[in-house]
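For this view, one protein chain was removed and the others were kept in their places.
Up next is subunit A:
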Amino acid sequence: MLITCPYCGPRDVSEYSYQGDGNRTRPDPASTDQEAWNAYVYDRLNPRGEHHEIWQHSGGCRAHLKVTRNTLTHVISSVGFARDAGHRKSDGHRKTGAEA
């Protein structure tokens, strides 16, 4: 299987490590909603067909990629940086150093 890293180009799957279901959204860090945390930590989609997955280019640039892959045919229809996809609820209660 080849994954086309936006930085490095098409590379063999052995250069990547799977980092889980890309459909998960991390709750707000301060959230105490156990259902939401439980879903984030344990619930995984297991679709037959198109799936969003996070892969790290661990043997390359180490970026995390959001990969849309068909679990039936292994056809990869899109690859982008995971950081652009939004996998967290806004972290409202603290300011980052850049803003402070």
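Simple rule for what comes next: a residue touches a chain if its C-beta (ideal position, glycine included) is under 8 Å from a C-beta of that chain, and two chains touch if they have at least 3 such contacts; residues count from 1.
Here is the rule we use: contacts and distances are computed from a predicted model.
Of the candidates "Sugar ABC transporter ATP-binding protein", "Acyl-CoA dehydrogenase", "Sarcosine oxidase subunit alpha family protein" or "Polar amino acid transport system permease protein", the chain left out of this view carries the UniProt protein name "Sarcosine oxidase subunit alpha family protein". In the full complex, subunit A touches the omitted chain through residues 1-2, 12, 17, 19, 26-27, 29-32, 34, 37-38, 40-42, 54, 56, 58, 62-64, 73-74, 82-84, 87-88, 91, 94, 96-98.
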